[in-house]
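All protein chains of the complex are present and in place, except for one that has been dropped.
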Amino acid sequence: MSTHTETHDEHAHGGVAIYTRTLIALLILTAVTVGAAYINLGSGNIVIALFIATIKAILVALFFMHLRWDRPMNGLIAMAGFVFLGIFIGFCLLDFSSRNAFLPTNLHHTEVPLAPGSAPQAYTVPVPEPAAAGAPAAAPAAEKK
Amino acid sequence: MSTTSIDLPSHGGHGHGAHGDDPHHQHHFTTMEQQFDTAKLGMWLFIATEILLFGGLFVGFGMMQNRYPREFVEAHEHLVRWQGALNTVVLLISSFTMVLAVESAKTNKRAKTVGFLALTIVCACIFLVVKYFEYSHKFEEGWLPGKYYHAVGDSIAGSHGYATFFSFYFMMTGLHGIHIVVGIAILTWILLRAKKGEFSSTYYTPVELVGLYWHIVDMIWIYLFPLYYLIQ
Amino acid sequence: MEHALSPGARIGDRPRPAVNYLNASKGIMSWLGTVDHKRIGIMYLVGVLTAFLMGGCFALLIRLSLLTPTHMLFGKVLLTAEQYNRVFTLHGAIMVFLFIIPAIPASLGNFVLPLMLGAKDVAFPRLNLFSFYLWLTGAIMAIVAMVLGAVDTGWTFYTPYSTTTDGPVTLMILAVFILGFSSIFTGLNFIATVHKLRAPGMGWFDMPLFIWGIYATAVIQVMATPVLGITLVLLALERSFGIGIFDPKLGGDPVLFQHFFWFYSHPAVYIMILPGMAIISELIPTFSRKTMFGYRAMAYASVSLALVSFIVWGHHMFVAGQSQLATVVFSALTFLVAIPSGIKVFNWLGTMYQGNISFETPMLYAISFLILFAIGGLTGIFLGTLSTDVHLTDTYFVVAHFHYVMMGSTVIAFIGGLHYWWPKMTGRMYNENWGRIACGLVFIGFNMTFFTQFFLGSQGMPRRYYNYPDQFQHLHAVSTVGSWILGLGLFITLAYLLASLRKPMDAPDNPWGGTTMEWLTSSPPIEHNFEEQPVLEREPYDYRPVVASK
Partner (left out) sequence: MDWLRNWMMPPQGSAYAAEVDFTYMGLFWLCAVMFIGIAGAAAWFSWRYRFRPGRVTPHDTHNTKLEVIWTVLPLMLCIGIFFWGLNGWLKYAVAPGDAMEIQVTAKKWLWQFEYPDGTRTVNEIHVPAHKAVKFVMTSEDVIHDFFVPDMRVKHDIIPGRYTEVWFTPTVLGKHRFTCAEYCGKGHSDMHGDLSVDNDADYAKFLETGGTEWEQYKDHMDQWGKIQYERNGCSTCHSVDGSKSKGPSWKGIWHKMEELNNGTTVLVDEAYVRESMLYPQAKIVKGFEPIMPSFNNLLRDNQIKGLIAYIQSLQ
């Protein structure tokens, strides 16, 4: 029986009190994040929202998912998931945020490559305005930021 | 040869006590503890795959948001904030009841285990009901994914960014919803087993694993909520 | 010539056990419902070899058709352009998803990994069976898609071509999606097994390098394959719902698809090559009868290759329209791959140095691997280097390069490993002479087929071309003849391996003098692997004479 007693010692953690406190913290953070959404901070809003979400996720992982008391390997695996996801997001962003927008200088000569049957505005290639020759008013998607 | 053999009982050596006959003990594990740890390790690996599975959608969302920032902000106005917030609270509470169910199973409180599992299922159902109202509203208004998008009256209606936002909205909340439905199914299965008294302090692995699954579903919603309902 | 067995090939004079995993239970159901990792490994082996045969037939067909620039053979057009596009797509998709990715981990790995760890089974035997059935389902769906007219997207499914072309593309995508999950569950199972089921006394750095390789592979399977899954879901939804993420007509970005695809598919290259390297790390010390040189460096190199594989995917996209900054960063990171690969090659050579080398068939394959992998790896430098890559990418140079790595390295290692563990799996020795002849044919045929393609590529022949300018015909002809020799070699291999099954069991427990735990049990092993739980006392690859203590 000794092994299992140890097992339970090792798993003897948490408890209703800790879980309740965790829940209260999570609910408060939810209220905070909803409240923050009503203040316009520009691009700061998304940063704050994701920051709070991450705190909430960490709380869930540490207490509800017992990582605080668990074998470190389990936490490491979960972190690895996030690290590889970070790599994925990071390099995609690197590409998307540093693309050059190539535009033909004499755009007015180009027919808009609209394939037959496609919906209007089907392409992000700008529709050249006949009057504004050489002035690409609407930039293609690559230039949108 | 580099190895020798020592004599070990085929069903494991140390700590091999009364519960060596535990019907849940699989032959290739030495101890129940090893079996429990292995199962949990496997579950965490599965969780990592879930993170990356949803992660792909988050990356797609992020890149398209980068491409259509104005359209995404405008499209998100069509989501009802309080409904999202309500669902967040419901899921947080369900996570709480889930962790209590695990705790009860671990401490041999059968009735409480069943009760908390039932509460978790109820919360999950509330979540789905709210989701149903959200979805049906969007169906009525024509805020549908991709080429099915046919809303009228938006300032940039018909533009790609708009339809793309709802594509992602339906894909991500839909995949999350599928996880909730699967969750309800396995929670029910666990509940029935708990009712039969199959779990005890020596064997509660399924409750623990389902708990982990349920928390990761909650955690994904924690990210979905601000991304969809609160962006500016 | 008889086998040059090293001393201690047999463990005592133990009689062969009458009951082994093959005959412990009988009937087809005892196989279909088995949770024994050895039987699942054998079922996988049969499955992946069938897929290999199919993919190989398509390859021979492609080569035959390319014999002339217009595909005219004896006055008839062998393949039309549409057929050609379908055939090369099938060849690629079958070889990648049905064959190479599961080949080593799921068949040989499944069989050997628990044995090497001294375990009774993998951590989750039922999950193991489940992932086999996922593989089977995916394979059947792929075949159904094939019968329904096949797809012509290329195995890479690039949008917007794949979202606009006809054919059962969605079915094919779902098939690959399911195959992906099969791979995930195999990897998950192996990681848990390595963590939790090592024999008493076996620390991380006491594990055979095969385990390290499979472990590193499993990390990629678990961490990268889910992204393939979601990519394919997005692609299927793009086709059916027009969700507008990858197709520019719907407001999406086709280059984003390529990011998604290669985030998985570059690490997938290492899902293929790492197990191959892992097998070579078993073969070379065993047949050199010398301890592995730089064991720790080898283990670290496996893991670091797995990790580096996640940050270099953009080198598939140097001219694909990603940003120039991304191109430069990915090129720089790509060169990191060379370091652990180099370490591995040098350590294998270091192991052979001052060894006592015999040349049974597995070792011949190992030496073939060294040479072919060196060519495959070194030509990778041309493709990682920005200025030369611009010219060479999307040409036959790339085709030749990845065939040297996939076929010349991974498949050669797989065949070497198959020979190495064949006595353990079946209890029978194959015909050594035929083995050596076949290995020579495979080596010569392979080089004829693919070395020529480097020059086709550098001369400017783009890949996936149906027609080609007449100037390229000579090299194409050499390549086609090479493919016949290669095919003949592989066919002979299949023949003598199958023939060996007809004779009575004759394999000793440890025919090669291996030092890892799978050689401790009988050939073939008993149902629960070991009669007694083995305990590790000496490191693997320790070829010092045993001090007479027992």
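Going in written order, the chains are labelled A, B and C, and every chain counts its residues from 1.
The rule is short, and it goes like this: a contact is a pair of C-beta atoms (placed from the backbone, for glycine too) under 8 Å apart; a residue touches a chain by one contact, two chains touch by 3 or more.
Worth saying up front: this structure is predicted, and the values here are computed from it rather than measured.
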item: Residue among C:Leu171, C:Leu386, C:Ile444 or C:Val481 touching the omitted chain; value: C:Leu386
item: From C:Ser30, C:Asn433 or C:Asn467, residue that would touch the chain that is not displayed; value: C:Asn467
item: Candidates C:Pro17, C:Pro200, C:Gly321 or C:Gly440 - the one touching the absent chain; value: C:Gly321
item: Absent chain, residues of subunit C that touch it; value: 4, 81-82, 85, 152, 154, 158, 160-161, 164-165, 248-249, 254-255, 288-297, 319-321, 324, 328, 331-332, 335-336, 338-339, 342-343, 345-347, 349-350, 352-359, 367, 370-371, 374-375, 378-379, 381-382, 384-391, 393-395, 455, 458-460, 462-469, 542-545
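As a working rule, only the chains that are shown with their structure count from here on.
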item: Interface with more contacting C-beta pairs, comparing A-C to B-C; value: B-C
item: Subunit A and subunit C: spacing of chain centres that average the CA atoms, whole Å; value: 35
item: Multi-chain contact residues (two or more partners), subunit A; value: 73, 80-81, 84, 88, 92, 96-97, 124, 141
item: Residues of subunit C engaged with two or more neighbouring chains; value: 195, 223-224, 227, 250-251, 253, 256
item: Contact footprint of subunit B on subunit C as seen in their complex; value: 8, 11, 118-125, 127, 184, 188-189, 191-192, 195-197, 200, 222-227, 229-231, 233-234, 237-238, 241-245, 250-253, 256, 260, 510, 515, 517, 519-520, 528, 530-540, 542, 546, 550
item: Sites on subunit A touched by subunit B in the complex; value: 1-4, 6-8, 11, 14-16, 19-20, 22-23, 26-27, 30, 33-34, 36-37, 40-42, 45-46, 49-50, 52-53, 56-57, 60-61, 63-65, 70-71, 73-74, 77-78, 80-82, 84-85, 88-89, 92-93, 96-97, 119-121, 124, 141, 144-145
item: Residue ranges of subunit B in contact with subunit A within the complex; value: 14-15, 17-19, 31-33, 36-37, 40-41, 44-45, 47-52, 55-56, 58-59, 62-63, 66-69, 81, 85, 88-89, 92-93, 95-96, 98-100, 103, 106, 158-160, 201-202, 211-212, 215-216, 218-219, 222-223, 225-227, 229-232
